[in-house]
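Once you've had a glance at the structure underneath, I'll fire off some questions.
Only a single protein chain was left out; the remaining protein chains are all shown in position.
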Amino acid sequence: MESLKKLDKNLVSRMYEGMLKIRHFEETQSRVFRAGEQEGFTHVYLGEEAIAVGACLNLNPDDFITSTHRGHGHMIAKGGDFKKMMGELYGRTTGSCLGRSGSLHIADRSIGMLGANGIVGDGNPIAVGAGYSILLRGTKQVVVSFFGDGATNQGTFHESLNMAASFNLPVIFVIENNGLSCGTITASVCKVLENLGDRSVAYGIPGENIDGMDVVEVYQTVEKAVDRARAGQGPTLVNCKTFRHHGHFEGDIDIRDEADINEALSHDAIKEFEERMLKECLITQQKIDEEHKRIQQLVDEAVEFARNSPLPKPEDAMKFVYAE
Amino acid sequence: MESLKKLDKNLVSRMYEGMLKIRHFEETQSRVFRAGEQEGFTHVYLGEEAIAVGACLNLNPDDFITSTHRGHGHMIAKGGDFKKMMGELYGRTTGSCLGRSGSLHIADRSIGMLGANGIVGDGNPIAVGAGYSILLRGTKQVVVSFFGDGATNQGTFHESLNMAASFNLPVIFVIENNGLSCGTITASVCKVLENLGDRSVAYGIPGENIDGMDVVEVYQTVEKAVDRARAGQGPTLVNCKTFRHHGHFEGDIDIRDEADINEALSHDAIKEFEERMLKECLITQQKIDEEHKRIQQLVDEAVEFARNSPLPKPEDAMKFVYAE
Amino acid sequence: MREIMHRDALREAIAEEMRKDEHLFLMAYDVGKYGGEHRISGNLYEMFGDLRVKDAPISEQGIVGCCIGAAITGCRSIVEIPFMDFMPLCMDMIVNQAAKLYHMFGGQMNVPMVILTAAGGYIRAAQQHSQCFEAWVAHVPGLKTVMPSTPYDAKGLMKTAINDPNPVVFIEHKKLLPMKGEVPEEEYEIPFGQADIKREGTDATIVATSYTVHLALQAADNLQKKGISVEVVDPRTLVPLDKATILESVKKTTKLVIVHDAHVTGGFGGEIAAIVADEAFGYLDAPIKRVGAKWTPIPFPSVMEDYVLPGLDDIEAAVREVVG
Partner (left out) sequence: MREIMHRDALREAIAEEMRKDEHLFLMAYDVGKYGGEHRISGNLYEMFGDLRVKDAPISEQGIVGCCIGAAITGCRSIVEIPFMDFMPLCMDMIVNQAAKLYHMFGGQMNVPMVILTAAGGYIRAAQQHSQCFEAWVAHVPGLKTVMPSTPYDAKGLMKTAINDPNPVVFIEHKKLLPMKGEVPEEEYEIPFGQADIKREGTDATIVATSYTVHLALQAADNLQKKGISVEVVDPRTLVPLDKATILESVKKTTKLVIVHDAHVTGGFGGEIAAIVADEAFGYLDAPIKRVGAKWTPIPFPSVMEDYVLPGLDDIEAAVREVVG
């Protein structure tokens, strides 16, 4: 592991803050959802924070990301507003999608977050399209597509990577490899799970297999990929190994062994980053505690905001079927 | 190139006969179709004979193949009956599908030919299913799936190879890489066209890139793959480089340069095989001429047979909608 | 009689048939140890093992194609597409392959398989997890379309579906799966194409399907109190459709209201209305009314979703309108 001292200080604190924001947001989301405060279904990003944060720290506000059913973390890392997000999760008009779509379809076009998506793998072709649009419009933007190991077995993965490679598009494909596809152990349906980054060979593009629990490694790997993309050198595939704290969705049963979960939980991206920072004297324990508190308060405010926000009107369901 | 003398004599003559059968059948099919004797559309296999023949010579009658829109060659190589085939192409009741489907959907279940298919790439998942059925029924059969370079960019290619690899199925995936996807130069939409066999890396299975104009190389490569499959060692991907004589379908315009076509035509799988046989004194020119004549006569008889076969009854269209 | 849930009735039917035919298997993501996305497969994995209750990658085309390939080579299968919203991912395999092979190949190969899925809304699952596509399926010759409304029907129809030599799309409803109803201990089948009159009445006929049968019955109860006697007909299978029972009921009541969860526009209600407007035209005493989802994607929050989907009020209003 690289010394954090080699990195820009400001970058280190943004890494930390980004991960903390996701952690507190999602811990809270899990709690209020399980308490019955929201309707529907929700999938949280706990444990995988280093990926979204490490990747998105390379992006400008006008760069794009596509996301999955597990989209809160991506949105936060891209600069999502807690209030707009909680408003959406609570199905309120103050939500970023006016409360009409909830957890599964959270999105914010104004920060380039092209939407969480309920269809596994469908973010990839959309990311390719955003890349094509960049080519056609002649800008220097890039696109990061986040998706799970399960999604890498969808036909859309293959079609997207092939198109992005052939058309030389500025798209970075980031696999969040937690080894699980809902209730299926991905290794049982995918022989190359560990080295999914090698699937890049099939498209003639670079591929990496990295530790998705190390925000620095994610940052630096995606940095290279973003540089390549902006320089017109085409797409990259990045396979980030990670661990998901909770079951597939909140309230789901978990097929993993409890012992395995506990073992894995002992390597936590955030706790280990705090230890690194402490060891290198980049932060004090007091500052850590303060940061946790500060961010939790932001989350709490967002929850309060959402709770007090108005519900949509029934007939507003009929809006936005067609654009004028 | 290996000496043909190392091969079983009988095998060499079956290779030759198989290729000649396809060549004469397809030359004739092209002619009668262009003369307006048949309805609809037809795609011929001219130039690619070595692939179907080399692969199928490894198969038993109860092994399976899946096919494409360009299916006549596969059917002949698997033991298809000229009369039943021409009957089908002419849309007559004597056809293997009773004349109801024509060139695009030629099939013969009795020889394990699971059907030509009008949807590019759809043969692959079906081949996987035939492989799964072999596993479940506990037989030693194998499946060969033929498909084009264009089809390797379909999502179904990826899903099929991943499933076959994970489930360790006895399926051999054979790419007929003629570099063309209808009117699109495949290289312009697929960076790795030349080495499509390397896509096997993405599934953790063996892959080969071979000369699809050399029936011996095809035979020997598929032989190894079939042995592996029968031994329960799972699937193989074989990329056969080849050259298609005609345009995409009979009557289609051709986007290739005429000079390139002529250059390529000078390397013909059958002509070169004849030269090899002659050089190694495995055949005489007289025997070659006789063989051509003998096989052309079989084709001519099939055409006559088809021409004189009855048309289906209109209302028979309503048959075979549901099995009882 | 004992009462069990839909999901348990389905599992019983599957288990009974799997015991009889060792070449019958179940395939989908999450059907194994996890027990199924809707907990339909439950303990089947423990009962029948990994090969016959097979976890698959998230590859809808691949999975359905695999079951087709198995079907034409001697096996039978049940494939689960947990949300009907994902069925568009594999409609190609269902429509272009499963539905066509028997016809295309002149009866050489039939495709016995069940495609089990859950449609519908009312569970706050938002735009991509709430759709009904039975109208699509019922537009494709070669497919059969089943929509049970009670555990009794679900079990009997599932057994018939498994034993049918054709591809059967079996459409459950997410609201029904946990609903209980009487199911005898003994084995039984329910033939396709037999509507069930779930309630007799004289003033108006409601034809309702799936979950909305229960809404229709409740509406009928409410209307009875106001002196309106409603007959509720549940077709149970859309293809084949028991036109006779529907027409007879309408001839008796002279009024028709059709109810389904799917969007009114383009829904299967149009088919039923058209049949009646043709074949019972002379008996009709009032306009035919359809009740279904309004013309908008299904939104997330209950306040909106309940507005969009058909409710008791909508059904009662439609009946009151036709009885005048």
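Chains: A, B and C, in written order; residue numbering restarts at 1 for each.
Note that in this section a contact is a pair of C-beta atoms (placed from the backbone, for glycine too) under 8 Å apart; a residue touches a chain by one contact, two chains touch by 3 or more.
These numbers come from a predicted model, not from an experiment.
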Response to the item:
Displayed chains that the missing one touches are A, B, C
Practice prompt. Using the definition of touch stated at the top, determine which of A:I126, A:I175 or A:L196 touches the missing chain.
Written response: A:I126
Worksheet, complete the sentence: Checked against the full complex, the residue among C:I40, C:A71, C:A138 or C:V259 that touches the missing chain is C:A138
Fill in: Touching the absent chain when the full complex is considered, from B:G150, B:G179 or B:G234
B:G150
Worksheet item: Of the residues listed, A:Y16, A:F33 or A:F64, which one is in contact with the missing chain?
Response: A:F64
Item to complete: For chain B, enumerate the residues touching the unshown chain of the complex.
Response: 39-41, 91, 99-102, 104-105, 117-121, 150-151, 153-155, 181-186, 188-190, 253, 255, 311-318, 321
Worksheet item: What residue numbers in chain A mark contact with the hidden partner chain?
Response: 64, 66, 95-101, 105, 107-110, 114-115, 117-119, 122, 124-137, 155-156, 159-160, 162-163, 166-167, 319-324
Worksheet item: List the chain C residues touching the unshown chain?
Response: 85-86, 88-89, 91-92, 94-96, 99-100, 103-104, 126-128, 131, 133, 135-136, 138-142, 239, 262-263, 265-271, 273-274, 276-279, 281-282, 284, 286-290, 295-297, 299
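Methods note: only the chains that are shown with their structure count from here on.
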Fill in: Maximum centroid distance from chain B, chain identifier (CA atoms)
A
Response to the item:
Expressed in whole Å, how far the mean CA point of chain A lies from that of chain C is 36
Worksheet item: How many Å are there between the centre of chain B and the centre of chain C, using C-alpha atoms for each centre?
Response: 41
Item to complete: Please work out the Cα centroid separation of chain A and chain B, and write it as a whole number of Å.
Response: 45
Practice prompt. Can you tell me which residues of chain C touch two or more of the remaining chains?
Written response: 56-57, 59, 61-62
Fill in: Multi-partner residues of chain A (each touching 2 or more other chains)
153-155, 188-190
